[in-house]
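Heads up, one of the protein chains got dropped from this complex, but the rest are sitting where they should.
Right, subunit A next:
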Amino acid sequence: MVCEHCKEQQATITVTQVVNGQKSEKHYCEVCAQNFHPFNLDFHKEEQIPIHQLVSNLFGLPVWNNGPQEKAPSTSQKSAKCPTCGFTFRKFLNEGKLGCPQCYETFGKQLPLVLTKIQAGTTHSGKAPGKPNHHNEWIQKQIDSTREQLQLAIHEERFEDAADLRDEIREMERRLERGGVDTP
């Protein structure tokens, strides 16, 4: 099978995605698969899907229709240009990628519209520079759930599994004693 995108290389990768409850399967070569993301308009344009359809299907972003209620933000969005890399929001949508870290500030208002479609939320939760990690708490939770599995294994007389689980718990406890990890 030939890559559905470049139509040149052999397709070696199958990408499965669910968009609006509909499953789609695409076959790409390795290079094209790397560039695959649902809102890279240029990428999908070559597959002859009309852009406006993609925008409504994949993004659900009404911004481009210039509907009456969207008019005000859409004009300001068009003119905003990132001072560091010169990207506009439109260019971002075409490339599927941002030009520099500052783009996140420049397009800070519009980005959440896109992010809600592709991410679990629009705000980061997790590791941050200089912030201690919650690994200890987490390891403790892991230990508790592994203990439950251990009880179950013993109950069901799966003794080999039980031995493995016991080793796992010991290893985690040892790690906890060492004072967790990741703190410099």
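Following the convention adopted for this analysis, a contact is a pair of C-beta atoms (placed from the backbone, for glycine too) under 8 Å apart; a residue touches a chain by one contact, two chains touch by 3 or more; residues count from 1.
Heads up, the rule we're going with is that contacts and distances are computed from a predicted model.
Chemist: Absent chain per UniProt: "Protein-arginine kinase", "Pyruvate dehydrogenase E1 component beta subunit", "ABC transporter ATP-binding protein" or "Sarcosine oxidase subunit delta family protein"?
Modeler: Hidden chain, UniProt protein name: "Protein-arginine kinase".
Chemist: From the listed residues A:K81, A:K127 or A:R158, report the one that touches the chain absent from this view.
Modeler: Among A:K81, A:K127 or A:R158, only A:K127 touches the chain that is not shown.
Chemist: I need the residue numbers on subunit A that touch the omitted chain, in ascending order.
Modeler: 1, 10-18, 23, 25, 27, 30-31, 33-34, 37, 84-87, 95-101, 104-105, 108, 111, 114-115, 118-130, 133-135, 138, 142, 181-184
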